[in-house]
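Excluded from the complex is one protein chain; the other protein chains are retained at their positions.
Up next, chain A:
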Amino acid sequence: MKRTINILLALVMVAGLVSCNDGGNKKSKRGNQGGLSSNAAERVYVAPGEHDEFYAFMSGGFSGQLGVYGLPSGRLLKVLPVFSQNPENGWGYTEETKPMLNTSFGFVPWDDSHHPDISQTNGVLDGRWVFINGNNTPRIARIDLKNFKTEEIIEIPHSAGNHSSSFITENTEYVVAGTRFSVPIPQKDMSIKDYKGNFKGSLTFIKVDQETGHMDIKFQLMMPGFNYDLSHPGRDKSHGWFFFTTYNTEEAHTLLEVNASQNDKDFIAAINWKKIEEYVNNGGGQKVPAKYAHNIMDENTHTATSTMKTEVLQVNPMDVPGAVYFLPTPKSPHGCDVDPTGEYIIGNGKLSADLTVHSFTKMIDAIENKKFDGEAYGIPILNFEDILAGVVKQPGLGPLHTEFDDKGNAYTTFFISSEVVKWKVGTWEVIDRQPVFYSVGHGMIPGGNSRKPFGKYFVALNKITKDRYLPTGPELTQSAQLFDITGEKMELLLDFPTIGEPHYAAAIPGDMVAPNSRKIYKLAENKHPYASLSDSDTKVVREGKEVHIYMNMIRSHFNPDNIEGVKVGDKVYFHVTNHEQDFDVPHGFAVIGANNAEMLIVPGATETLVWEPKEVGVWPFYCTDFCSALHQEMQGYIRVSPADSNIGLSWSLGED
């Protein structure tokens, strides 16, 4: 009975909403979640066969990967493997991709990926690459947006918790990697009690080659032992500067939730990187020993190489006067965000009731007039009042991150009060607030990290899901929520689950990337040393205990398909080349008893899987990706004989 009444009530309410839907004045009548009263469904609906307007690259957080979603639909388009092995396509399992996960700590097949950022030219997104940081084993990856593939990973030495990363300058000159945890540099066996004054924080500036995208550490700035939390490049008028928030300026080493929250103000470190670059170009800095891996995937050999580097250039800020300043910012600032004009630097004190906004112009003025309020480890501290542009009063609890639209508005996320607050840059007045579900971390506006944001959507990247979707046991996916921000008020359109933790995201209009997206690798350009580009290249070669099988595949067969002469104890390398030259026709390769993964080989590429047969028998291999009408027939056998057998290698190429 109660249920019936509820349904009736709901019907009455729906009828009421529909009947007063006068179209012209719709927006003001929408409730905070008013999916029924608005046409939210229509505005996120992408009809079959049509494409989303934006690509959103959403960090996979503790999955170590990068999720590619379409906006506004929220559809997951692809999971790009970056720092973690991915058995779906053999990433990190095949011989070609294993070097990508090499580090000075050895093979690290997982990470905690946080902040994707899209390359820019003149402060505008250009759609060439996405960079993302590995937080745990400090690394930065570059994903090429032609191939949608991780093509480079560089490890960051002298760093621990690569968190204030991987943000880029407005011409992609530099990607930064700031350490969240300060550590002894160089590492040594010492008492943790002696943290204060002895640990250091490194801020690493990685130069990006504009042609190839290749990364190379240009210099590491050795900063005091604070925690470098987040960062943001200056842009437009503040181009040439980089800003890093800090916490634990107390340099506490135990119970940080209390002991690192004592100072009323921590700092934003303002770094004039152009000045340091000039200093370094003139021979400044000191080369010190370091051990870090630099891994590059070659587009033509389809093979990654890992090089261990042995030194890095260190810069002491004391040696470059005028390059580094501290901006006092209340209280344990987390997000550090610069508005599209480059004038305002927003430091969100996560324990502060207010939002603090610094003025770049005032900062420069204070520096020129030497209006300092002391120093920390020799680095001048500017006077809080002198650089303050304004304060957004009592906007919410636990401010974290701020993004900007193209109309002079800022959108700040509030973790504790679980909401997004829209405010006006310059007047600091709050315009709107919307609850999110639940506990939002970063927010994202496409191009929000650039001079030219596409202020159509805001995506809230939430930490807690609770009742938003059907429950899936104790472990729930995290969630993202899409808001329309074209009007005065934000409007919730959609929420959708994400992989891992959608820590931060970056988005770009589809038409800036899609036309360049690769369809196939040309077989004629395949320079893999073990490729079999024609059937006459196929062969099986024994080198001691290693057997190399040069195999190719095309709908719907392997060549060779029956192999004999392999023995228990051999190490068998399947080098498989996909001969298809047709878009979207990869083939898979799997063999029974493989201890690593299967492979997914895209058209024109070669990949290698190692298989170590342990038992005598005739073992099948087959295609794992449904490729054609005769996919089921795409199979072969490999005969494994006893270790002391004298059966020679033989194979068949389709003959009876």
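Note that in this section contacts are C-beta pairs under 8 Å (C-beta built on N, C-alpha and C of every residue); 3 or more make two chains touch, one makes a residue touch a chain; residues count from 1.
Keep this in mind: contacts and distances are computed from a predicted model.
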item: Chain excluded from display, named as in UniProt, from "Methyl-viologen-reducing hydrogenase, delta subunit", "Sugar ABC transporter permease", "Type-4 uracil-DNA glycosylase" or "Copper chaperone NosL"; value: "Copper chaperone NosL"
item: Full-complex contact with the absent chain, from A:E385, A:E546 or A:D582; value: A:D582
item: Contact partner of the left-out chain, one of A:I520, A:V568, A:V610 or A:L649; value: A:I520
item: Among A:M297, A:A480 or A:I554, residue touching the chain not depicted; value: A:I554
item: Contacts of chain A with the absent chain, listed as residue ranges; value: 520, 554-555, 580-583, 629-630
